[in-house]
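Before we start, here is the structure in question, set down as structure tokens.
Removed: one protein chain of the complex. Kept in place: all other protein chains.
Chain IDs A and B follow the sequence of writing; residue 1 opens each chain.
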Amino acid sequence: MKDIYSGSLTRLAAVDAQEMGKAYAEWNRDSEFKRLLDSDAARLHSAKAGADFFKKILDEAPAYNPFFSIRALSDNRLLGDITLEVLHAWNGRQAIVGIAIGERADWGKGYGTDAMKTLLRYAFNEMNLNRVTLNVFEYNPRAIRSYEKAGFTHEGRLRAALLRDGKRWDLLYMGVLREEWLALNSAR
Amino acid sequence: MLAIQTQLFELQDVRFGPIDHEAHPEIESKWTHDSEFMRLMELKPARPLSPAMVKKQYEAIEKEMEEEKNLFYFTLRAREDDRLIGKALVEWIDWTNGNGFLRLGIGAESDRRKGYGSQALTMLLRYAFGELNLYRVTAVVPAYNAGALRLFQKFGFVEEVRRRQALNRDGRFWDILSFGLLQEEWQALPNGRG
Partner (left out) sequence: MKDLYRGTLVRLAAAQPEELAAAYAHWFRDTEIHRLADTDPAQLWSEKYLKEQQEKDSEKPSPRAYRFTLRALAEDKLIGITGLVTNDLCEDAWVYIVIHERDYLSKGYGTDAMRLIVQYGFLELNLRRITLGLHSYNERALKTYQKVGFQLEGRVRGEGRRDGARYDGLYMGILREEWQALT
């Protein structure tokens, strides 16, 4: 059986709370990173607060929700993280995926798409899910393109869900079904 | 074979050792990032662990050994340099009925197919039957684990249960097999080896 954690540019690995806390403290200093990532008001956290936050997630999250770090295959550098939150293990078998690539210099290089593809293979082949869902802000075209490349389809939008920089923005919903992913990957 | 002079924890190239909480988490963390190893060793979804997470698992193992008294966990070391190469355990022991479940694994691909698995299983069986006085042992193996199937068959384990399509992995359905070896069958093995 092949290595399910590696793509062509990145690999998925375990999270070390200290390391991730420190990394997020750095990445959050670029407010664009934070504003692309989530809807909370951009705020600066210390490395220690970050480490505590991640330690709590690792200790308390249900065992079947994986939380991976994304590392570059070339030099093992920590690039970001990717998580799956399983909703309804018994019904619908779907999960919500969240991904972040931290450094601006690492954006637009294919790392996110590569990691997402690996994660989808894990979701469908190791966790046997039926669908994976994500949401993304209208003002994040790079991410939207990346998700489309990884196999996600547009499913809808929550209109005017976000207010930022004085403007209202939609929250887009995208999803990929097991059959779609299988068809995409056997065609390769 | 049951003489007390025979060492329980040493055999030609390998020995059983305790957990080394300082040195082992890092090594085992690497194994958990090898999805092939994880899928041979575990039936639940593979998940990579950091050294900190491995350390926590080790603590839970020792706590369970202490409190429940139905688990015996050994690390497998190379005798020449004491390097950690794998693990071997007897778990879910039902004392009233004299049953236990066996599991063993060699972490690095380069250490497999060297006979370490056979030596580890020889020691584990001697421990289960000669020291824990079990009546029978069970090994649960997914159908795709050819190495484990060969090893248990070599030692005379009998296929007892086939849970059809019980495991879904890589988009395929696999049977999960249960193998059993009775005390008298172990005693019939020459030198307790397969």
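Criterion: contacts are C-beta pairs under 8 Å (C-beta built on N, C-alpha and C of every residue); 3 or more make two chains touch, one makes a residue touch a chain.
What you see is a predicted model, and the numbers here were worked out from it, not measured in a lab.
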Using the touch definition up top, pick the residue from B:P51, B:G98, B:G147 or B:G171 that touches the left-out chain. B:G98
Hidden partner sits against subunit B at residues 43-45, 94, 96-99, 135-136, 138, 158-166, 168, 178, 180, 182
Could I get the residues of subunit A that touch the absent chain, sorted low to high? 62-64, 89-91, 93, 127-128
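One rule holds for everything that comes next: only the chains that are shown with their structure count from here on.
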In whole angstrom, the CA-centroid distance of subunit A from subunit B equals 36
Applying the document's contact rule, which stretches of subunit A touch subunit B when the two form their complex? 1-5, 11-17, 58, 64, 66, 68, 124-128, 182
Which of the residues in subunit B end up touching subunit A in this complex? 29, 32-36, 39, 45-53, 144, 168-171
